[in-house]
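Worksheet: the structure to be examined is printed underneath.
Only a single protein chain was left out; the remaining protein chains are all shown in position.
Going in written order, the chains are labelled A, B and C, and every chain counts its residues from 1.
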Amino acid sequence: MIKAGIVGGTGYTGAELLRLLAVHPDVEVTVITSRKEAGNSVSGLYPGLRGKMELAYSQPDDDVLAACDLVFFATPNGIAMNSVPKLMDKGVKVVDLAADFRLASASDWKQWYGIDHACPDLLAEAVYGLPEMNRESIKSAQLVANPGCYPTAAQLGLLPLMENGLVEGNVIIDAKSGVSGAGREAKVASLLCEVSESFKAYGVPGHRHLPEIRQGLGRMPLEGVQCFKGELVFVPHLVPMIRGIHATSYVSVNDHSIDLQGMYENRFSHEPFVDVLPAGSHPETRSVKSCNQCRISVHRPRGGNTVVILSVIDNLVKGAAGQAIQNMNIMCGLKETAGLDAPALMP
Amino acid sequence: MIKAGIVGGTGYTGAELLRLLAVHPDVEVTVITSRKEAGNSVSGLYPGLRGKMELAYSQPDDDVLAACDLVFFATPNGIAMNSVPKLMDKGVKVVDLAADFRLASASDWKQWYGIDHACPDLLAEAVYGLPEMNRESIKSAQLVANPGCYPTAAQLGLLPLMENGLVEGNVIIDAKSGVSGAGREAKVASLLCEVSESFKAYGVPGHRHLPEIRQGLGRMPLEGVQCFKGELVFVPHLVPMIRGIHATSYVSVNDHSIDLQGMYENRFSHEPFVDVLPAGSHPETRSVKSCNQCRISVHRPRGGNTVVILSVIDNLVKGAAGQAIQNMNIMCGLKETAGLDAPALMP
Amino acid sequence: MIKAGIVGGTGYTGAELLRLLAVHPDVEVTVITSRKEAGNSVSGLYPGLRGKMELAYSQPDDDVLAACDLVFFATPNGIAMNSVPKLMDKGVKVVDLAADFRLASASDWKQWYGIDHACPDLLAEAVYGLPEMNRESIKSAQLVANPGCYPTAAQLGLLPLMENGLVEGNVIIDAKSGVSGAGREAKVASLLCEVSESFKAYGVPGHRHLPEIRQGLGRMPLEGVQCFKGELVFVPHLVPMIRGIHATSYVSVNDHSIDLQGMYENRFSHEPFVDVLPAGSHPETRSVKSCNQCRISVHRPRGGNTVVILSVIDNLVKGAAGQAIQNMNIMCGLKETAGLDAPALMP
Partner (left out) sequence: MIKAGIVGGTGYTGAELLRLLAVHPDVEVTVITSRKEAGNSVSGLYPGLRGKMELAYSQPDDDVLAACDLVFFATPNGIAMNSVPKLMDKGVKVVDLAADFRLASASDWKQWYGIDHACPDLLAEAVYGLPEMNRESIKSAQLVANPGCYPTAAQLGLLPLMENGLVEGNVIIDAKSGVSGAGREAKVASLLCEVSESFKAYGVPGHRHLPEIRQGLGRMPLEGVQCFKGELVFVPHLVPMIRGIHATSYVSVNDHSIDLQGMYENRFSHEPFVDVLPAGSHPETRSVKSCNQCRISVHRPRGGNTVVILSVIDNLVKGAAGQAIQNMNIMCGLKETAGLDAPALMP
């Protein structure tokens, strides 16, 4: 049994790690930390865990965490980078679900997150944990930066086109997320009365997932293929629902001879968590609710130059805790799908 | 591996059987029937099952069904009773998720469901599938009538008081259900625009679950305990959410010397799917979303004579498909919790 | 034109006053105060008011408020009692939407709200602003205590029975409210991800609206009619929707000769804001969304002793701002329905 620790497990991604690990056949959660909830049971905060995961929050303690095989950081941005070096020195594997190790450039980090990076030297070592792109590197990684929720949905949708350098001009990603993406923090903007029965865009001038997506697109082209050089526009929106991300991506593909459907199906045919729907489909976010799947449809409306890619994930699973477990499975030599087998909850 | 069949699997309870059985370690779904969808894949109708449960609907065929060890009927009321006798003759076990075998009296059936019962002789043989009351009988039953969703929540909440004959006067059950209880039928009254952002009672003059609950209460008193003789009032309400039932039950208990909390905890201490919350708690329906748990709190507000019992279930799981699988596990000698281990989905 | 002021207008009841007063033909809002938002426009906080109500929040200033004909307090409990005496001395009429003047007894106030009352002498002068009970007193009142949301729905539903002393035994009020009843405060318990897709009871051991309802029931019996002496049980629940209250009240009425439907229709036939639905109906909260109506149905299920009354209001309108305006209309000699004519928003 792998011994796993969770740092900062009071938020929704922490709770989701607990929910999924409760039924993982090869992992035991041995410690979960929270300064605020230390001493309280996880099932007191999340009654859905009663009888399934009986564990109490404890104060963060490096020695205790160092006894784990792998530690998940489910902390706010800017926390993990202060503790990760010590854990790594002790040989512990780390999956950071926050943004601390996602951007390769420390100056990009500072520009978008507003603080100096605490361990810029680790940025080169950290592997960006999108298994569909980086599976081999993840296998041998000690530190994995778990991708953001929007970047996961958007990059998986664009991967086949980008790898083959087929995108001309700009890329527009019109993305929509459920409210759990905003976390469990007490703020007026996330109250039911403020967000239900309404829809809005936010962060149009600039969202932190923009540089992460741009970096990801830059790494996709296969050898010899020209890199994407256009403008990247990313507009996130808030959907009045708990879970789910839907990315609608628009790219110009002037080559009309390509069999897009076939290209997408082939690219993902061996991926356990990416599902290309039949031609003409429209994926619903609920078709991935509670599970680690990403479902994708690709359209070329009315035979024009614009290709529209629809990709959906559950932001708390493939967009956070599920992908983190997928990364853990790969890092620890477990079956990649272990603990991630359950179908989506419908309705 | 148990071979299970599902008759009428296009509705929400059928889909929920598929979702849960997809990860059941000891069961294989070998056939699922639907006249309307025959030939189509279950994952076409429920894309959340793609890659997890690849099976096609077929025309109902008694010979095919007879090859199953156990058949679930997830049909509308009044269908199963026409097919069950034949299957039973061939030795197949049956769990009926509809109401056909819930009422012991054929005249009650006719009064509440409007048609003559097709096999009234089987009513005495059918075991009412509430394991917390009838576990021993279920073990040897060939035909189990899976309880209704409201009756499950209400009866579990009242069981300890009724067994001990502590209830004086009337019993009022003010129950609330999510919209999935109304099924997947195309009707105006279940449209999002008709039921979201609204709340209402329905069926106040009389709801089909009333006689089922009354029958259940009558069977609860332990030997030597006097039966409940008061008026039973049952008022269901519709909650603008997908899943969940909350029963708020009001009874008069004149004996103030009873330790209600202790009594409830003791009664259910060995029940894997009934969870009595700490004193002073208020169970939320989301704490059982997607799982087979029933959570209960018992209150005596301001030390008065009225005891208030709060009980919650997921209407599609403990209120339908999950309890059906629990019954199957018991009938087939499997571990009672097999396939029903996953924690609730939160948030 | 009546000059109206609003103290503490940043919450939902304050915003609702602005929405309704924006189209009131006889009233001008001349001042709205908020320490926190002073200097900011109301339409900045509530963009729905842009172009309809252009006014800025200001610091509370007694002299400015004293220039109003009437001042609404839309403040948290315990604030108005500190300012009301000064305003009343200057001849200003006051409608308090908080609880400060609802309970006639200062000791009850302290018991339920936890602080000493700042002006207990005014409690006797304050008129409880339920026009259907107290219209004549409201006409000449200088200080009106606007009823709580639950008490409005519950009392209107019980009024005809109580006036005539028909209730035997206990009264059970199982009430359900939308989330806006919890206000616009930033707290985890009101986040969309915490309350949507879930249902729960709360405050079962004791809720502040219990003594208010009990006091109201005690005042209802007509001359010569015996007062209600049973136990009052009040259990509130939280519904995953923004607006609306549904009270389901259970009372024993042993006299079966009464024409309940006729009694209810007669009692409210001249009430502009109480609507008794046809026999057999079930009122939906959405049928009163955004409007000042209360709709009521009365049932005697299966001819038993228990009478079930269903009453619905919009908690922010008839349960708060709308009733406050109704009271203002009565106090100022305006048409009682002025500014309150619009039908409900459906769907």
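The rule is short, and it goes like this: contacts are C-beta pairs under 8 Å (C-beta built on N, C-alpha and C of every residue); 3 or more make two chains touch, one makes a residue touch a chain.
All values reported here derive from a predicted model rather than from experimental measurement.
Of A:Thr248, A:Asn292 or A:Gln326, which residue touches the hidden chain?
A:Thr248
Please identify which residue in C:Gly114, C:Gly206, C:Gly333 or C:Pro347 touches the non-displayed chain.
From the options C:Gly114, C:Gly206, C:Gly333 or C:Pro347, the contact with the absent chain belongs to C:Pro347.
Among C:Leu277, C:Val307 or C:Ala321, which one touches the chain that has been omitted from the display?
The missing chain is touched by C:Leu277.
Taking the full complex into account, what residues of chain A touch the chain not shown?
169-170, 172, 174, 176, 178, 193-194, 196-202, 204-206, 231, 233, 235, 237, 239-244, 246, 248, 250, 252, 280, 282-286, 289, 297, 299, 301-302, 304-306, 308, 310, 312, 347
Using the document's contact rule, name the residues of chain B that touch the chain not shown here.
These residues touch the chain not displayed: 12, 179-180, 184-188, 190-197, 240-242.
Which parts of chain C are in contact with the chain that was left out?
Against the left-out chain, chain C lists 12, 15, 18-19, 22-23, 46-53, 180, 184, 197, 242-243, 272, 275, 277, 283-284, 286-291, 293, 295, 341-347.
Just so we're on the same page, only the chains that are shown with their structure count from here on.
Look at all chain centres (mean of CA atoms) and spot the one farthest from the centre of chain A.
C
Based only on mean CA positions, could you tell me how far chain B sits from chain C in angstrom?
39
Whole-Å distance, chain A centre to chain C centre, using C-alpha means?
The mean C-alpha positions of chain A and chain C differ by 46 Å.
Going through chain C residue by residue, note those that touch at least 2 other chains and give them in order.
Where chain C meets two or more other chains at a single residue, that happens at 193-194, 196-197, 240-242.
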